[in-house]
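With one protein chain withheld, the remaining protein chains of the complex are depicted in position.
Our next item is subunit A:
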Amino acid sequence: MVDVTPGSVGPIPPAEVAEMELYHPHSWWTKYVFSQDAKVIAIQYSCTALAIGLVALVLSWLMRLQLGFPGTFDFITPEAYYQFITMHGMIMVIYLLTALFLGGFGNYLIPLMVGARDMVFPYVNMLSYWIYLLAVLLLVAGFFAPGGPTGAGWTLYPPQAIMAGTPGGEDWGIIVMLSSLILFIIGFTMGGLNYVVTVLQGRTRGMTLMRMPLTVWGIFTATVMALLAFPALFVACVMMLLDRVLGTSFFMPAIVEMGEQLQHSGGSPILFQHLFWFFGHPEVYIVALPAFGIVSDLISTHARKNIFGYRMMVWAIVGIGALSFVVWAHHMYVSGMHPYFGFFFATTTLIIAIPTAIKVYNWVLTLWRGDIHLTIPMLFALGFIVTFVNGGLTGLFLGNVVVDVPLSDTMFVVAHFHMVMGVAPIMVIFGAIYHWYPKVTGRMLNHAMGMFHFWVTFVGAYLIFFPMHYLGLMGVPRRYNELSDMGLIGESAHHLNAFISIMAFIVGFAQLVFLFNLIWSIRHGKEAGGNPWRATTLEWQTAHTPPTHGNFGKELPIVYRWAYDYSVPGAKEDFIPQNEPGSFGPSREPA
């Protein structure tokens, strides 16, 4: 047991090393474009991620047009449909969610929340963004390449990914996609090292690990995981690129394609799947853990109550992070791997449900006897819990190997992962943007537009993805651009598909309102002041809002307490900032 008492006011160690000198920008270019300030880099990352995310959103409309009203839109050919799916999935998972949580929120929040002036390696941090931008531009270039982008599905399974029957397989599409991923990983590694080292090395005096806000714990653990998981994808991409360009046979066995013997032999398609999912499963948590951390802080702040069971929450984050490296093959139950793997991976997968459930309990128990302010961040946090619990529970179907057999590769899977890693983390992203926008810009986002955005997104997304599970239960496979005369479904399933599509357009429209709000409020939003939510963490205690380069004025803050001193009995206010000395400890020791 660690003898940290949440809420206790501990002794402060003396400063041991001198402060690091910051790079001073000399021109407009180095201040706003090639900036080394983590906050500027964060905004660059976020804007780029949101822009490319908008492309993925438009692609989802096109797919839904096809699925809801098959045969109506001639330009959505089967090739085009597969290209849309692939780009949509890849962009959403990697170029939007990963980049936004780690590059965006990570850059902005880590230094501010741990009381550092900047990331530890600002120059490398800057490079990280520019390489990411290059990766995104290359990805977009795929749309203009001869033959268009790849249509191999976001999982890029060989052999089909590099064969003629798949769009982009024998053209440029797959080459562009693999190259872009390789660049992304290089860029991410540069940023990722920064986030990890800054958390380990850059904390201000008094900021012990067990006093860090859960946001930082979530992003930190996710980054460590990403640094360990991305190399597997990197290797897989390089080998597949060689198979495609030089004709090697890492993943390619002997193949007869349309009556023609190919030159490959001896490669293993299933090896690619292991590499892909060794990355791909942790990736789910790379997106989820930052969301877990952030939502904990949103709930605590807006319910004016300490997060319930902080230590358990930290251990759950770390435990989930570690366990998530030994569950990858639950994506491969019907891949043809050795059937006995099923016993192992089903067991590990279901065990991971336990720390995950603890997190959920602790969020809802934080609401218990709280002082719940139904602000927009709080609403999104509630929306997150509903969608996350729903998606997490359907994960228990798919994780339980034999139950997965009928359901895998059906729309049930699509519904499950959209709920758990699409909608749920995005709810947190929205909540977080409403929460921190005032710090970034000095102004509040418009409330009325925010309410509209929340209600349409939450209710709409639930209506899209909840019924979709039942299509999968019937047996409708995923990645079918039309069901045409499929015997097992009736007319009613087509109506359901049309309904889902219409909801998708409505939800999509609400996102445009949100984007408008982001831009409109920069000038017209209500003045926020330094700490509009009356929060305890360090980013709200800066001398300036938005914080200037170097984050904190002359003196770095010194931390005296954990991040969750809300509604401490006897205190004047219902929150005590982390950098406030004084003797208000907890009213009682944890039982």
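Just so it is clear, a residue touches a chain if its C-beta (ideal position, glycine included) is under 8 Å from a C-beta of that chain, and two chains touch if they have at least 3 such contacts; residues count from 1.
Definition applied: contacts and distances are computed from a predicted model.
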| item | value |
| --- | --- |
| Hidden chain of the complex, named as in its UniProt record, picked from "V-type ATP synthase beta chain", "Phosphonate ABC transporter ATP-binding protein", "Ring-1,2-phenylacetyl-CoA epoxidase subunit PaaA" or "cytochrome-c oxidase" | "cytochrome-c oxidase" |
| Selected from A:I131, A:A222 or A:V568 as touching the chain missing from the view | A:V568 |
| Of A:K305, A:H418 or A:K439, the one touching the omitted chain in the full complex | A:K305 |
| Of A:V245, A:I354 or A:L515, the one touching the omitted chain in the full complex | A:I354 |
| Hidden partner chain, touching residue among A:T198, A:N446 or A:N481 | A:N481 |
| Touch residues of subunit A, complete complex, unshown partner | 6-7, 78-79, 82, 151-153, 157, 159-160, 163, 165-167, 169, 253-259, 261, 265, 267-270, 303-306, 308-312, 334-336, 339-340, 342-343, 346-347, 350-351, 353-354, 357-358, 360-362, 364-365, 367-374, 379, 382, 385-386, 389-390, 393-394, 396-397, 400-403, 405-406, 408-410, 458-459, 462, 466-467, 470-471, 473-475, 477, 479-484, 486-488, 490, 492-493, 496, 564, 566-569, 574, 586-587, 590-591 |
